[in-house]
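Starting off with a structure, shown below.
Note that one protein chain of the assembly has been removed; the remaining protein chains are unaltered in position.
Per-chain numbering from 1; labels A, B, C and D assigned in written order.
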Amino acid sequence: MRKYVLKRLAQVMVILFCILTILFVLFRLAPGDPVTRMVDPEMTPEESQHLIEQLGLDKPIWTQYLIYLKNCSTGQFGYSIHYGEPVAKVIWEKLPNTILLFTTAVLLSAMVGISWGKIAAWRKGKATDLVLTIAALVTHTLFLPWLALLLVWIFAYQLDWFPITGMVSDEVWLDPTAGFFTKAADVLYHMVLPLTTLFLIHFGSYLLVMRSSMLDTLKEDYIVLARAKGLKERDIRNKHAAPNAWLPVVTSVGLSLAFSINGGALTETVFSWPGIGRELVFAVSQNDYPLAQACFMLISTVVLMSNVVVDVLYAYLDPRIRY
Amino acid sequence: MARHYKFACFTCKVVAAALLAVVLFGLAPASQAASNGMLKVGVLEEPKSLNLWLASDAWSNRVLSMIYQPLFVREPKDSKLVPWLAAGEPVYDAGKMTYTLKLRPAKWSDGTDFTAEDVVFTGKIIKEFKIPRQSSKFSFIEDIVAVDKHTVRFELKRPKAIFLTRTLTTPIVQKKQWEKVVAEARKSEKPLSALLRQAVDHPVGTGPFMLAQWKKGVFVYMKANPYFFGKGQVIEGYKMGPYIKGIIFKVFGTADAAVLALRKGSIDFYWNSIQAGYLDQLKGDSDIKLFVSKKSGLYYLGFNLRKAPFDDMALRQAVATIIDKEFIIKRILQGYGEVLYSVIPPGNTFYYNPDVPKYGYGMNHDQRIKKAYEILKAAGYSWEVPPVNGQGQVQKAKDIRLPDGDPMKEFVILTPPADYDPHRAMSGQLIQEWLRAMGMPAVSRPMAFGALIQKVKGQHDFDCFILGYGKLSLDPGYLRSFFHSAMNKANGWNMSGYESAAYDALATESNNAMDLNLRRKMIMELQKIVMTAVPYIPLYNPTIIEGVRVDRFTGWVQMLDGIGNIWSFCDIKPK
Amino acid sequence: MALLTVENLGIGYQTAKGLLKAVDGVNFTLEPGHSLGLVGESGCGKTTIGMALMGLLPPNGRITEGRIILDGLEISAMSEDELRKVRWNKVSMIFQAAMNALNPVKRISAQMAEAIQVHRPEVDDHQAMERVEGLFNLVGLPLERLYDFPHQYSGGMKQRAIIAMALALNPKLVIADEPTTALDVIVQDQILKETKELQRQFNIGIIFISHDISIVADVCHQIGVMYAGQLVESGPAEEVFFNSQHPYTQALVRSFPTLAGPKTKLAPIPGEPPNLTGTIPGCRFCDRCPKDTASCKLDHPQWRQVGPGHHVLCDHC
Amino acid sequence: MSQSRENKTILQLERVSRFYRTRGNVFRGGGRLVVALNEINLSLRAGEIFGLVGESGSGKTTCGRLIVRLEEADQGCITLNGEDITHLKGKKLRDYRRQVQMVFQDPYQSLNPQVTIADSVAEPLITNKVGSPLDHMERVLKVLNTAGLSPAEDYVYRFPHQLSGGQRQRVAIARAIILEPSLLVADEPTSMLDASYSAQIFEILQGVRDKMGATIMFITHSMASARYLCDRIGVIYRGHLVEQGPAEQVINAPRHPYTKALIDATPKFGRAAEVPTYGTLLAAERPATTSAGCPFFRRCALAERLLCAGTYPPWHQVGPGQVALCHLLEDAAPAVNSG
Partner (left out) sequence: MQQATIKDLKAKRRALWRQRFMENWRVFMHNPLGRIGISLLIMFGLMAVCSYIPPMIDPMYHPMTGVDPKVVSSVGPSWQHWLGTDFMGRDIFSQLLAGARVAFLVGVSAAFMSVVLGTAVGMTAGYMGRFTDTALMRLADMIMVLPTLLVVLMLAALFGQLSIWMIVLMIALFRWPGVSRIIRAQTLSLKQRPFIDAARVSGASHLRIIFRHIMPNVLPLAFLYMTFRVTSAIVIEAGLAFLGFGDPGTVSWGMMLQWVWKTGHMFQAPYWLLPPGICISLITLSFYMLGRAMDEVLDPRLRDETQAG
């Protein structure tokens, strides 16, 4: 097991290195550099040149690459051109926000999707199944930003139940009497709509995956055996079918993570949620290489690592799999 | 196995229950007490940095302009420069080429005195580190001397018009706060980049407000500065406050959220120009007052004069004739903008020359085409199907040919993409259609901003482009930058490649003229020259529409570039 | 009293192409402690009968006519709840594919204990494990493999575990559905011997379902030969083999190679069984029957007694 | 029957071995070497049906696959008509395969579900560029008739899933014999089928031998089938050939304990009394002492600890054409309970 994990980690490192290099090449190939885009008539060409030299953008590409690798290996990723701060610092400020929103959303939708998928498969062909499947299909295929806009329009604007965007309200955070729980509650209050958006988009896919996996499982002979043994239907479903059926779902969660992150970035953008996804979109539009590279690396690392974790978890959960 | 599954289910249920509980708890109304007497300002983005030397963006400036103050500022009525940290007009010694300036007694927000040393320090580090955007304002200054605690003397190498308008409006930083930083930066291999990368968490300034708290991505909270030098004083007829306890800049990612927040009362002022689409709703709201202000902006179509076909002045003039700027303003800006005929916007009343060639002024579509047809025909252009037929009627033209008989090759109008600025992208589309009606093979292509600048400014590899400046300096020094042949180089500001010896001489002279009226005359002349050669076709200058709530604060001061200015913030009072 | 009585049993599956009559008019009885072998080609309905006895027909299958009476209880008229109490308690099953019949993610012992505890809630975990150990000894599984997962067992061990599980509650009837199909000859032999031994020991009634007539012949007291959903011949094992009357049984017996006896030429059965969707007039075997006459195609054959306890569904024997 | 034909050896296996390396295991480390075949010596005579009998995992399928070159032998050599075919490649391999064909165990898997019967059967003709397309159809119809699918026109344009298992296996046989190979390897062709179909398949195989003169290697786990179909039988145990000889002789007078155990285990079909039982198999395996001894030592009830555990047994001639691999042949216990 340890050998397997180490091997996978080594693979992850190699892949990360490749991504790192490709990112570097892409950003250097792109026309225009961060200094060129400062179109301020007050900036003279001499000043631009000086700034380029100071930012090290005039160095030979190999030197830049080595510096870049050094920066990445220390986890610092250099300085953000836009913020003028160490990239690591910028990212650490936004990362918890993304983790809070995204992890909660994925967990919540996985939980609901899996348990509803279980029920839908169990009642295949009945009204419950039809309603759940159609609901899953429809919400799963909704266009995320549009759904987000719609939710804002209805719940924040028309009904005024929730704040329109943002993550916290200044009233609460500037109130010296507000304790930790008040602040936490405030964040969660702001989180309701983005969370709902992500949840609606994601739970459908988990539901559908779980449903089909469960249907496969239900065809197995051990389900018939369980029934023959006189087990209650509920026990057959929960003790025999579900534990087998949710294993493939675990893998699919891992594999779909990269795609979910697209949705995460869109959600963060629409709701002005100060997270990594929004930061990446912003950094990209600002040609802030170091920041965009670091955000990208972070996302790739997270996806890669969660795939490793999922694989190891799978091996751990399923007694049949031994590497 | 089943155990794992059960455990996972259980964990999820606990998480869900906890979330639900906290969400319900959170629905309880938040306390409003803390924000009484605070002005809440909505902004789209947060400041990129509080390091004055790095922060060049509009959003940082909104915050930093409350903190760092210059010696002179523009007053609201006529946009004239008035003493701010300075105690009076500078005294010029023509012989020695020095300016001597008295400073107001003022204090930094940490309570220490503001002295001539600070001014000297600021000037010196700008010169030393060649700080972008600032160093050109100081390059002609030989030395800055602190005569005494409240007197400072600038010694110039040569006369320079921007000394008064630009150098003296540079914000002053505190020597005490920056000294150490600068010393460290000097030691490093790349002093400038070390300086720019310096995190400034608590900027110390002389302005009416000081930073209290910055929650990244959410808000910037500024308290009133108890040491503000202007407090209680009357400057230019305004009795200075600030009368409010503080300002909270709330960051909204998108305009619609900010406008909604304004309507719902969670902000008092949205410090950004409101798009026309929102106006109908806002106009109907009695709690909201709209201010429509002029802006010092320039949006233009530029040509590449270095190569065919736009090296031909007649063609450029014809294009200028065809473009219906009124239509652009009516449609794309939905009426909120003014037509530009000169490269200096009319809002800059002192330098604006209303008497330049106005191509196509007052003409309708057919007249424009006929006029352009005349110009081009006279210059030797021909068509497969001319835009005007034998009966003098306008028709769809086909395949224009250059005077030498070659067909005109397809040319591209580069514009910024729609997400960056929809107005410019769409103007490009409209212009493309108009030019095609003349038989010109125009293609409008939006291009990412960085790439566009690289092509136009860096490589000079383009035909036409549409760019613009939202906040053009009131000092017309840019006329030299834009069209002087010395600036016709890679990354130079003369992107069109316009070259004229007469213009060069006059522009240089105007920039060195210390006499305002003389300079004004020269600037007028320069505008005329430019608008005859039309390397740029000025298109429009949008107006700024800003909205405030009237239920909590009054006393907004309107000036060029809107009500978001230091005078407003020093002057508004709670109701 | 008979342990099991099946009267005129008909079972149909609802399919896209209409009702498929998988079992039609099957009658038989089984005395306690006796074994009955059901033989036939795949698709002849033998597994369907086995499932019907457990009350485990798939959702699209239902008993269209007839009754199943087990130990005085009418299985065919029971609700799901009642059935649940009967299953494994009175009638248990040894499944066809042992490798798939065990839940791959649960330990063998847990799966066996579960069967006990479902029906005997008063049995605590410790007692249940004791019982499981007893069962392991009974079928000759090593105790140290008690806590293994199914995939760690060989095919024969899995089959033994299934047999042990089937005996967990001392049922009166065990249905063995092709219990040795996937096994090697030697293992198959051992399992069959054990089954026979356990049956004798606990006096269990067994219904043994197989397509392999040679296996059934070894194990069972009585044989029922099935063809296309019908029982075509039934009787004591010796009778059916050495004195088979129905042409299908005869063909079946002759088509099997044996080790014993003279090496005769095998007689393959030509053709394929009929499609069971819709109604079939006349004898279902007549297309493949050497004795087929014109009337066979038209008239349903009648049951006739041809020997002591030996019945056959054919008009010509 | 074998007597009536010339006794020419068509296929010869000489000390053929095949090893598999198990995949590395994270918990236990690297892969182990598993012996699938251990120095097998075999020769098939032209026109005979040779039965290779053994349990699953005994290496009998591997042996078949080596012969048709689906796998490569790790040691030893295989000759067909005197020509070494162990390492053929390219065109020579293709030529070889015109002479040697195989019928696979599972007819549900050995036909491509997306290809019609006609195309499946014609494939060997196409790949070997035999005849014209028109010619192909004619031969396909003919060979399908030979394989007992008539009228063949009804079957050619169907997909495998539209046929029953028995019919599919006949199609598979038809494909194997369309090139009229001189050697046919039939790998348990009936084990996946209902018992009632086996007789049909046996009949066809016999027909192939009789009418086309092909030699057939019939791989099976059933002694009864082997007895019925084969001229000669080889018994294989965990990669070791343990007994070989004329079919009747091996079945009626088995000499190796394992052969006896196999016969014991075969269902007797209601005639238990007529067949002797030998009781040579241990109830539980005994632990191995060394790897050098008799391969059957661990399960052999008769084994002598010193002799059998320590040395590899020699071949003994035990009858006309019958050989066995056992130490204990001279003083083998007489059959018990012989009736």
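In this text, a contact is a pair of C-beta atoms (placed from the backbone, for glycine too) under 8 Å apart; a residue touches a chain by one contact, two chains touch by 3 or more.
Only a predicted model underlies this, so the values are computations on that prediction, with no experimental measurement involved.
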Legend entry - Touch with the omitted chain, as defined above, among B:G37, B:P105, B:G265 or B:G335: B:G335
Legend entry - Sole contact to the chain not displayed, among D:I10, D:L52, D:I78 or D:A172: D:A172
Legend entry - Residue among A:V14, A:L66, A:I99 or A:A184 touching the omitted chain: A:V14
Legend entry - Touch criterion as defined above, residue of D:F50, D:F104 or D:F297 at the omitted chain: D:F104
Inset, instruction - Could you tell me which of D:G82, D:P113 or D:P287 touches the chain that is not displayed? - result: D:P113
Inset, instruction - Identify the residues of subunit B touching the omitted chain, counting contacts across the whole complex. - result: 254-256, 259-260, 275-278, 280-281, 330-332, 334-335, 417-420, 422, 425-426, 429-430, 433, 444-448, 450-452
Legend entry - Touch residues of subunit D, complete complex, unshown partner: 65, 68, 70, 94, 97-98, 100-102, 104-106, 109-116, 118, 123-124, 127-128, 134, 137-138, 141, 153, 156-159, 161, 172, 175-176
Legend entry - Touch residues of subunit A, complete complex, unshown partner: 11, 14-15, 18-19, 26-27, 29-31, 137-138, 140-147, 149-150, 152-153, 157, 219, 255, 258-259, 261-262, 265-266, 269, 277, 280-281, 284-285, 287, 292, 296, 299-300, 303-304, 307
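Everything below uses one rule, namely that only the chains that are shown with their structure count from here on.
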Legend entry - Core chain by centroid distance, with centroids computed from Cα atoms only: A
Inset, instruction - Would you mind pulling out the distance in Å between where the CA atoms of subunit A average out and where those of subunit B do? - result: 37
Inset, instruction - Among the residues of subunit C, pick out those that touch two or more other chains and give their numbers. - result: 105-106
Legend entry - Per-residue multi-chain contacts in subunit A, two or more chains: 239, 243, 317-319
Legend entry - subunit D residues within the subunit C interface of the complex: 55-56, 164-167, 194-200, 202-203, 221-225, 227-229, 248, 251, 261-272, 274-275, 281
Inset, instruction - Flag every residue of subunit B that touches subunit A in the complex, lowest number first. - result: 1-2, 4-5, 8-9, 12-13, 15-16, 19, 22-23, 25-28, 30-35, 40, 48-49, 51, 54, 56, 130, 132-133, 135-136, 166, 190-193, 196-199, 213, 215-219, 221, 248, 250-254, 257, 260-261, 264, 448-455, 457-458, 467, 469, 472-473, 478, 481-482, 487, 489-493
Inset, instruction - Can you check the complex and tell me which residues of subunit A touch subunit C? - result: 220-222, 224-232, 235, 239-240, 243-244, 247, 317-320
